[in-house]
Structures are given as C-alpha cells and as structure tokens.
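Entry: chain A
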Amino acid sequence: MSAPAHIAPSKDAIANRAIALATRGLSMSFGSLVVARDIDLNLPVGARYALIGPNGAGKTTLINMMTGMLAPNSGQIFLGDEAITHLEPQDRVRRGLARTFQINTLFAGLNPLEAVTLAVIERRGIAGTFWQNIAMHREAIEEAHGILVKLRLGDCCYQPTRELPYGRQRLLEIALALATKPKVLLLDEPAAGVPQDESGDIFEVVASLSDDLTLLFIEHDMHVVFRFASHIIVLVGGAVFAQGTPAEIAADTGVREVYLGKRKHG
Partner candidate 1 sequence: MPASAAPSTPQQYLQSLSRWHPIEIAFWLATLTPFLLFPTYLSLASQIAVAALFALSLDLILGYAGIVSLGHAAFFGIGAYTAGLFSKFVWGEPLSGLLVATAMAALVGYASSFIVARFRHLTLIMITLGLGLLLAEAANSAGWLTGGSDGLQGVDIWPLLGLFKFDLYGTTAYAYSLSVLFVVFLMARRLINSPFGLALRGIRENWVRMPAIGADSRSHIRKVYTISAGVAGIAGAVIAQTTSTVSLEALSFERSADVLVMLVLGGAGRLYGGLVGAAIFMIARDQFSGIAPQFWYFWIGILLIAVVMLLPNGILGGLSKILARWRGR
Partner candidate 2 sequence: MLPPVLGVLFDGIAYGMLLFLLSVGLSVTLGLMNFVNLAHCAFAMLGGYVTVTLMNVLHWPFFATLPLAFLIAAAASVAFERTLYRRLYRASDLDQVLLTIGIAFVSVAVAAWFFGTTQQPVDMPAYMRGSFNVLGLNIAAYRLFLVGVGVAVTVALIGALEYTRFGAQVRAAVDNQRMASGLGINVDLTFAITFALGSGLAGLGGALAIEIVGLDPNFAFTYLVYVLIIVSVGGLGSIAGSFAAACLIGISDIAGKYYVPELGAFLIYLVMVVVLMWRPAGLFGKR
Partner candidate 3 sequence: MKRVLLAGATLLAAGLMAGSAQAQGTIKIGVVLPYSGQFADAAKQVDEGIKLYMKKHGDTVAGKKIEIIRKDSGGIAPPVAKRLAEELIVRDKVDILAGWLLTPNSIAGCGVSAEAKKVMVIMNAATSIIVDKSPYCTRTSFTLPMVTTTLGSWAAKNGIKKAYTMVSDFAPGHDAEQGFINGFKAGGGEIVGSVRMAVANPDFSAYVQRAKDINPEAIFVFIPGGAQPAALGKAFAERGIDPKKVKILGTGEVTDDSALKNMGDSALGIITAWPYDHNLKNKMNQDFVAAYKKEFGGDNPNFFSAGGYDGMTLIYEGLKKTKGDADADKLIAAMKGTKWTSPRGPMMIDPETRDVVETIYIRRVEKVGGKLVNVDFNKVENVKDPIHEAMKKK
C-alpha cells in the first residue's frame, strides 16, 4: 500500500521549524513478513508525536530501526541534517537520539544513582577513566542526581533497581534516556504495565520535559494520546496510514474505521 496517507501533514504547523528526526523510504521485512513499508516521517524540533496503531503494526520495529538496533532493508534516517542510517546504536545516542524500552531493560544490580551516573559519564566521555575514584567526578554525579530528583526518584536512588516498585522502574527507564541529553527521545510505551491511575503520573513527567526536546511515544491509551500529543502518526501493517493533529486524526473517518472504530484499547 504505497498510496499517500489520508491526511497530509499540516504543513503550516511545521514549515517554519527545523526537522529533528526524519526517515525516508524506510522498509524492512523478515522473510515474507513486511514490518516496515516505505516510511517517510518528519519530526520537527520540539514536537510531541504519538505513534499509534494496532498490535503488530510495526511500531517498536520502527523505533528499533531509528535507533540502530535493527537494520532496515532500504531507506534512510536523518538526525537533523546528518544521515545516521549506518551508525552504531551508541553513536546515534551520542548524537542525541535516545530511547526507552517497552519491557524494562535496566541494570538490575545497580541502584538508580549508579545507573544514571553511568549514562552521564558515558555521555561526558569519562567512562574509560579507570585510575580515579568515581566520587571525584562530582559534577557528573550531581547531574545524575538532579535528573533523578526531577523524575521523582530522588528518595529511592540508593536502592537496588531490582527492588524498586514497577512504576519507579518505568521512570528510571526515562531517567536513563534523559541522562544522555537527547535532542530526540523515543518512548516505547512508557507506561506499559503500569496501572491506569499511575500512568498519568508518568505522562505528567513526560509532559514536563523541556520544549526543545522532540518526543515520539508509542501508546495504546487514546485518552493519554489525545491529551499529550501535538501530532499523531497512525501505523498500520508497517506503513503510515495517517498523520496529523489529534483533531484531524479524530475527525478522520478512515482512521476511525480502520483503527479507532474497531479497536478500543485500554
């Protein structure tokens, strides 16, 4: 299905803003299963994009391709003006493209302070220093602590990660990504598995992030999506089915039929 999306991106909204992350013709398949079909996206600086679509639509795969954990069969990825299609994952992170994971991918034996400090020292390029005590690097430690406080993890930052409540672990996912000082942050279901009454807290944190940060998040809860997203991308069968403002998406009959009408996700 290479037909144009039902709704063209509202050009005036993004025309005068620089593009933070873009993809061109991104395609990938596992054998006969097509997981990405000619995906073209433009994420302007500071945008809050939601990526929605039914299970198996290829949302996580798209994030994996953007961050370099999967290699697309064809197409290109740009971070700002730079083509990053063939960079290693860590090199993309260093250029400002960070992500979180749908399933907690944390350092179980480290405590949040150690984990976030690790991310900070990696960014600062001092992680190879083996002749100094880590406590010498006060700025890095205080930066890490600052991130934890901001994400409301300050009171449990000395507790081993594996002992933290699940909701706290989800926040730590975000804290680790923020410690890399990203320009673009890809959040893969940040509130996955969190009870509904707590998931609001996580998105409050997300919403409070700096305006310069470009966000793309995957989320199933439409209330959350409509509340926090400035733009929505609908992915179906590995292709962009529609994209636009929440109002435009809500009004779109195609989306309603194909996606919203059929599936109401809780």
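In this text, a contact is a pair of C-beta atoms (placed from the backbone, for glycine too) under 8 Å apart; a residue touches a chain by one contact, two chains touch by 3 or more; residues count from 1.
On how the list was made: all candidates are chains of the complex that A comes from, given by their letters.
Please read these numbers as outputs of a predicted model, since none were measured by experiment.
In the assembled complex, chain A touches candidate 1, while the other choices in 1, 2 or 3 stay out of touch. Listing the residues of chain A that touch candidate 1 in their complex gives 67-69, 88-90, 93-94, 98-99, 101, 105-111, 113-115, 117-119, 121-123, 126-135, 137-138, 140-142, 144-145, 157-159, 176-177, 179-180.
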